[in-house]
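One chain of protein is taken out of this complex; the other chains stay put.
Up next, chain A:
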Amino acid sequence: MTEEQNPEQVILTKLKDSFYNSADFVAKPISWWDNEVAILCFYSSIVNKADVERIMYFFKEHLRDDNMYWGESIYTSVIPLDEKQLAKFLCDGETIIVRLKTREMIRINLPEMAYRQTDEPASEHVLQGSREGLVENFDVNISLIRKRVKSHRLVVKQKTIGYETNTTVYYLYMEQLVDEEALQLVEERLDKIKVDLFYSTGQLTDYMEDSVWSPFPQLLKTERPDRIIASLHEGKIAILSDLSTTAIIGPTSFFSFYQTPDDFNGRAVTGSFYRILRIFSFIIAIFLPAFYIAIVSFHFEILPLELSNQIKSDIENIPYRPILEAVILEMTIELIREASIRLPTSVGQTIGIVGGLVIGDAIVSAGLVSNMMIIIVAFTAISSYVVPSTEMNSSIRFLRFPFMILAAFFGFIGIAFGAIILLIHLLNLTSLKRPYLTPIIPFNPKAIFKIFIRMPFFKPSKHPKSFSPNEDGKS
């Protein structure tokens, strides 16, 4: 420090140094009321400068009028100077005016962070109903939810995670309806997150799930506010963050992943039909290729003679074992899928057509795989994409590989072994300590009916409950 520097200059230099002279960091002296000098600081990239300017003008007006609460408003507040807090507020997009004379800081909370306009979620298309989806902004998301539930019982709470990123995570629930034990668990698990960098919903899911190594998702991810509302009214908890358009919902059951808003927006009968079809598709998606491999490898006699002869003549000239055929085709489908996701939509569709028609035809002509295997794998792929949840969809696609291997080694007995292991695993799974296979286990016949049948909305006074803690604790 040189003798010529005044106190404002000293603080300015100190401030700029503490923010490592970032290009977008602004700290400059301004003249305040009654010839007082104050320091204005903000990040120019995340502040709504025009509104801040307007607020500052009003401040001076209020000071002139000698108002008692001149600094208090929706956007502003006055608090004692605290250097540690100062950095946090600035990083949150606030503008701070430091009054050296009174050692106060005036907070102007008018951030302007970049975010998209609300749009239809790309991964959750519906035929009927709302087209609104969540965006990467807290206020917009909560507004989308609050406009659907105009109730003071909708509670929003927040928690900051990540020592470096200071990411704000929000969790929502309906007071009096929420599963209290699950809520406590969510709060405990959020408190336990001790990381420097927090930047994705995937990270949050890893911390919140009961079994991270399970192939099955235990928390439902959605970008649809209407789905969040429906879940909140079932006593579930939704967790959102500013960083992602995805909300995490728990506790959830296996069957929740097979429901879509279309079931409820359409007619009861058709809704029920498609719901049953989707659940049936789970069995096809996992077991069909395994069954085919088991039949052609071990149990040909199970097929009627005509079909058996046809398949035999089809696979006669194929040089590889059925498992290899299936793996070649399944891997091709996975590659096509992966490529079409990474490419722009128009090119992605082209890749799909090229992959599906050209490669498919060429691979059969080359004699690498049989026509029957193409049919089986294509049918399986379609069945796996029927699942409304992308996460469950990936799990199912992954799961058919171990079943195919078991079928190739042991035939039907291998599939039975795999199926029972899968069943035990599903029975062991919990979502926020609630059984994953509810309402089949614990057995609730009335609720099972509702898994398959979409009932008409005749009794709106009664809240649907996916989880019943008292019942769950019985066994």
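Going forward, a residue touches a chain if its C-beta (ideal position, glycine included) is under 8 Å from a C-beta of that chain, and two chains touch if they have at least 3 such contacts; residues count from 1.
We adopt the following convention: contacts and distances are computed from a predicted model.
For the chain that's not shown, choose its UniProt protein name out of "Phosphate transport system permease protein PstA", "Spore gernimation protein", "proton-translocating NAD(P)(+) transhydrogenase" or "Cytochrome c oxidase subunit 3".
Its UniProt record gives the name "Spore gernimation protein".
Write down which of A:Ala122, A:Val269 or A:Leu427 is the residue touching the left-out chain.
A:Leu427
Among A:Leu63, A:Leu303, A:Ala378 or A:Ile453, which residue is in touch with the absent chain?
Missing-chain contact among the listed residues: A:Leu303.
Can you list where chain A touches the absent chain?
Against the missing chain, chain A presents residues 298-299, 301-305, 308, 410-417, 419-421, 423-424, 427-428, 435, 437, 440-443, 474-475.
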